[in-house]
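I am attaching a structure below and will ask some questions about it afterwards.
Every protein chain but one is kept in place in this view of the complex.
All chains are identified by letter, namely A, B, C and D, in their written order; residue positions are counted from 1 within each chain.
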Amino acid sequence: MTRIIQLVLSPLIALVVGVLLLGLSRKIIARIHRRYGPPIYQPVIDVIRMMSQRSISHGSLFDLGVVFALAGSLVTVMFIPLGGTQACQPFAHGVLCPLSSSGGLLVVMYLMLLGPLGLALGAGDSANPNASIGVSRKLLLALAYEVPFLLVILAVMSHYETISLTEIVARQQQAGWGALSVPLSAVAAFLILPAMLGVRPFDLVSAPQEIASGPMAEYGGRSLALIKLYGATHLFLVIALFVDLFLGGGVNLATFLLKMLIVFMAVEMINAVLPRVKIEDAIKFCWKWPAGLALLQMAITVLSKSG
Amino acid sequence: MDRNQITKWLKSPGKMAHKYSLHAVYFCTGCGIIEIPPVITARWDAERFGVIPVATPRQGNLFMITGYVSVKTLKAIIRTYEQMPDPKYTVAFGSCPINGGMYWDSYNTIKHLDKYIPVDGWIAGCMPRPEAVFVGVTHLWTLIDKEMANGYIRYKKKYAAYRSNQEMALGELDWPPLYPIEDETEEESK
Amino acid sequence: MSAQGILITAFAGAGLSYALGLTSARLREVFAIVVSVLLVCLIAITHGQGAEHVYYPDFLGLDLVLRMDALAWFFAITVSMVGCLSVIFSLHYVRGKEKENFYYFALLLVNAAMLGIVLSGDLLSFFIFWEIMSWAAFLLISYKRGRALDAGLKYVIMSILGSCAMLLALLYLYANYNTLVISDLAQQIRSAAGGFPLWVMLAFALGFGIKCALIPLHTWLPDAHSEAPSPFSAVLSGILIKMGIYGFILVMYGVVGLKLLLEVGAPWLHFHTVLCWLGAITILIPTFIALLQDDAKRLLAWSSIGQIGYIMLAIGVATSLGLAGALFHTLNHAVFKALLFLAVGAVEYKTGGVRDLNRLGGLIRRMPVTFACALIGGLGLIGVPLTSGFVSKWLIYKTLITEGHPFLALAALVGTWGAILYVYKLLHNMFLGQLPEKYANLEAAPFSMQLPLMICGFIIVLFGILPGIPLSVIGGIVGTLGFEPVTATLTGFGPQIGPLNTLNLCAAFAGVLLVIVAFRGIAARPKPVSQDDSYAAGAAAPAGKYHHTVRFYDPLERMTGGYLRDWVDQFYLSAAGKAKGVFNGVRRIYTGDVRTYVMYIVALLTFLIFAHTAGWL
Amino acid sequence: MNFLTSYIHYVGCFALVLIGLYVALVKSNLIKVIIGINLIDTGVNLFLVATGYLGGGTAPIFSKAAEQSQEMVDPVPQALVLTAIVIGVSVLALALALAIKVYDHNGTLDLRKLKGLKW
Partner (left out) sequence: MVSPILLIAVPLALAFLTPMVGLASKSARRYMPAIAMLFNFIVAMSLLPKALEAPIIVRTAGWAPPLSIHLVAGPLGLLLSSLVALIGLLVAIYGIDYIREGARARYDVLYTLLLVGATGVVLTGDLFNLFVFFEVLCISSYALVAYRGDSAGVEAGMKYLIQGAIGSSLVLIGIGLLYGTVGTLSMADIASSVGSVAGSRLFISLAFMIAGFGVEAAIFPLNAWLPDAHSSAPSSISAVLSGVAIKAGLYAIARVVYTVYGASSILPFLAVLGVVTLLVGEMCAFAQEDIKRLLAFSSIGQMGLILFALALSSATGISGAVFLIISHGLAKALLFLATGYMIYRTGSRDISSLAGMGKRMPIMSLCFTVGAFSLMGLPPFVGFASKFTIVRAVLGTGSTFFITLLAIGLIGTVIEGAYFLRIVQWLYFKPAPEAMPEQTEGRAPLTALVPVGLLAVLIVTIGLLPGIVGRALGPAADDLLDRAAYIQHVMGD
């Protein structure tokens, strides 16, 4: 029974927290801009408004793509521990991670891909050049940040010698945060967080002024609402993964969310002040600094393991 | 949020959401667009009311025509309007779309925009200042509350008339009709 | 049914289909399908049998042996299945073209020869079938003429080179152990003391590496795969290059054995380590080259090389999970690459031979089934969860990480992200976007073309959700090859191998999907619009091509295109050009002047006498 | 000198062979080359006869002279030479016939110009 509760709870938390984070993001940016800003629940209103509009459809894949994207990211959430340890047991399994026994970090990595892919397929079906260009940028950006991201993940997995995310979290809570044992990886991961989230300076995928919001160019109404929710879930997912990998997860949900909030704030600071880069520059940046740092860390890890 | 508001939200969430989430498609035709940046940036900050610009008509529900409408831009205005999902609200901005304004005798300017697309609200002025825009938006809220901002329904119902007006101004249109134009005789027989 | 019966059916089927084709085209088609389906059935019912028997005593003093065991069965069923699908697909594809008879004969012959390879119990018959496969494939690659001829020649020259190396290696084994029967050979090699010569392994690796297109021996593949008729491209990419994989597994684990293998090579650089790194390179470079291709089949061809890299990497790492992953990925790649090639073939068939990704688009509206299947195949290729490709790649990553090869794992993972890019490009440029006007009235591909696609798609999803079905077979094979058997549950792996439960994943996914669809149902049904009704800044979208396909990954191309030329191929081509020059130069010794010739005679005589007086002879 | 005098027949016939080879190698006229070949042939024939020659031997025929003599010349090389001469003559005849044909076709016997077939 707790399992079913977890199964329902976990995506729900992701959705709610994600949407609120989106609102918070707008608020923070507004405040940095010295504006009042919208209410923090503004994204909820937006979603309701979009749901009440009648969208158009370019074909069944156009509609289904976003459904897959949202479903993929929600399922991914179920594989991510959202706080809790053996010591403090909010749930029967110790952690709020309903599918922890069904797959580890490798599954998470692959599932995280369903979102962009679903969105890309749907956008591709819209026959809009802005959408195709946006998708092309999105995929290239993914390629750009995946190289350091994979290096980071591999370094973490090699360091803890496991592919299970819950185990990584547990080990951190015993022996200190990942940010301390694999510091360069943590730095690298933080550097690519904006790219993974698609925020400035890496918001070139959905650049509204340039390519009319890219993949979303043709989306409106309920499909756009789903994309909004997908964005919220994805935001939650990426930050949660960072917290799990480097900040030792959370003793319980509250600390977990607190850590998430801090990471999120840091990312939003960057988001608020930086301009947009070109895709070439994004690739160059990702393959130079974060990848270099992560590679260094991985080499250190491998050498220390073998030595 | 007072109780009244909550009741309204529960009763018709869609309507309320539309009110407070006006995603605007700014059609930057004329000088009116100069007034938009102050509206959406730090000085007046339209975002606190949920009004933000969007990139494509597919994503918006508020259509703002900011200035005079030439024959050439009319085509694009109609196209953009038709691409917006229902429900959608049109606000014409400045005096030019209302009656031609200072271009009242131009051969190439559309004098009455509402002959071609339905317009829910007018913001008078040449140019209307940002305060006027906010007044316009709050006025639109009232209209939405009273279900009077129903231009999109009008457009659907009287599509044949709008279409013929459009064709009169632009000649043969190179896109198919948005709604089926039913034969009047058929309608009568029904 | 013994292995012998299967082979007789296969070869006789090839011959008879040619004979029948002389009388009636329809009869030949029916017969070809019957034979291929029959082969699948025959092999299927031999599951679990283990037999080894001499079918040709005393061929040049050697006994030719057929063998049926788990490994052979696994490859045989893959071969026969993909072969069968490609024959079914061929029905419409070649109908009305010339040389149909020849086409069916060669196709069935290649399939028969491949069955022969996997069912061979000794290396000589292995080699014989290997050669038959090589030349029959050459004939089929050349089938489409034009550029296909050069592709065919390139293929066959490299193939012969590989065969020569293999011949040397296997006869070296014979000279030392006096037998070529695999089981005896394995016995004797394992009992023999001392190391195993590196060059024999290298020679075998040359032969197998050329066939399975390991970098730097890959250059025949992009040409051959893209120029061959599509059903045969499916066979080529799906199973023919897997024969190289089979050869590697057979020689490395079936003959030499794990224990000895780990000692082959220098102490600081083992043979299998080199293989691993070659595999990693084979993943990375071709994947990025595939991104930049504009020809659909060429893109898939490069992708095939990349996927071979995964398999080689997994074989080279020499762990039980790795081998299981390699075998599973072999099966998966056979299925999804066959699917993708056939899908491209269907498009090519309907559009009159257009494979250029820049000239297609929007075909999802006209060929939805083909697209759906291609999508599944593409997802499988990427390794998206709930497709079979995920489980095999998971196994490979898992073993790489736990064995402490994070850099190899990095290559594999980056290759996957590259795969997303080219799969998306392929699907998008062909099926998504705007439908060109000239294809507005295109009909869907005939059922005989859709059926193989659907079967492949079904297999991919089935094995993705219930990977235990193939893994039960593969686990047993891994056990017979000297590894610890891999025990898998029906839906994944228990905690001792690693947490993976695809059924849970599937259920969760389905549940979430249902909830979302229900949630989506609150809103009004969307209004279908035509493809021309697209945002174009207020203007009407132009009726011509509107969406973006040309140089889809242009930024990356500008950044990396300079480095991603096929240097190896250029090197080979220039070497071939040089060799041609040398050949032309050599024949100048025949000057046409008879006095020079007389001089040669005198010179030889003088040399002989001189050499004798000098004491050389 | 002793070598020369005792092996004068061998020296002679090998000189013939070498002259023939020289002609065949150097001369560009087809007829001269044929003559060269014939010289080689003759040299070889001489050589064969010389191998069987014994100083002071008689003809290898069972005659009175032979019975009286201590040694007979070896008859076998002579038989060989007879055959070889026949062969040589037939080759020569064929060569000359072909030379005529060559001249018919090419209007020349110059081997330097006779390079229709090469490479």
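Here are a few things to note about the model shown:
Keep in mind that, in the parts below, a residue touches a chain if its C-beta (ideal position, glycine included) is under 8 Å from a C-beta of that chain, and two chains touch if they have at least 3 such contacts.
Please read these numbers as outputs of a predicted model, since none were measured by experiment.
Here is the thing to keep in mind: the chain we left out touches C, D in the whole complex. Here one chain is not drawn; of C:38, C:51, C:171 or C:260, the residue touching it is C:171. Only one of C:55, C:104, C:143 or C:310 touches the absent chain when the whole complex is considered: C:143.
Taking the whole complex into account, chain D touches the unshown chain at residues 17, 21, 24, 30, 33-34, 37, 40-41, 43-44, 47-48, 51-52, 74, 76-77, 80, 83-84, 87, 90-91, 94-95, 98-99, 101-102, 105-106, 114, 116-117, 119. If you put the missing chain back, the residues of chain C touching it would be 58-61, 99, 102, 124, 127-128, 131-132, 134-135, 138-139, 142-143, 145, 148-149, 152-153, 156-157, 160-161, 164, 167-168, 171-172, 174-175, 580, 582-584, 586-587, 589-590, 594, 596-598, 600-601, 603-605, 608-609, 611-613, 616-617.
Definition applied: only the chains that are shown with their structure count from here on.
Per-chain CA centroids place chain A at a distance of 37 Å from chain B. Work out the mean CA point of chain C and of chain D, and you get 68 Å between them.
Among the residues of chain B, those in touch with two or more other chains are 56-58, 83.
Residues of chain C found to touch two or more other chains are 533, 535, 537.
Every pair of chains meeting the contact definition is listed here: A-B, A-C, B-C, C-D. By the touch criterion given at the top, residues 26, 30, 33-39, 42, 45-46, 48-49, 51-56, 130, 208-209, 212-213, 216-221, 224 of chain A touch chain B in their complex.
By the touch criterion stated above, chain B contacts chain C in their complex at residues 27, 56-58, 73, 75-77, 79-80, 83, 174-176.
Those residues of chain A that touch chain C in the shared complex are 7, 11, 51-59, 61, 63, 67-68, 70-72, 74-75, 78, 98-104, 106-107, 109-111, 113-114, 117, 120-121, 124-133, 135-137, 139-140, 142-143, 146-147, 150-151, 154-155, 157-158, 161, 163-164, 212, 217-218, 221-223, 225-226, 278-280, 283-284, 298, 301-302, 305-306.
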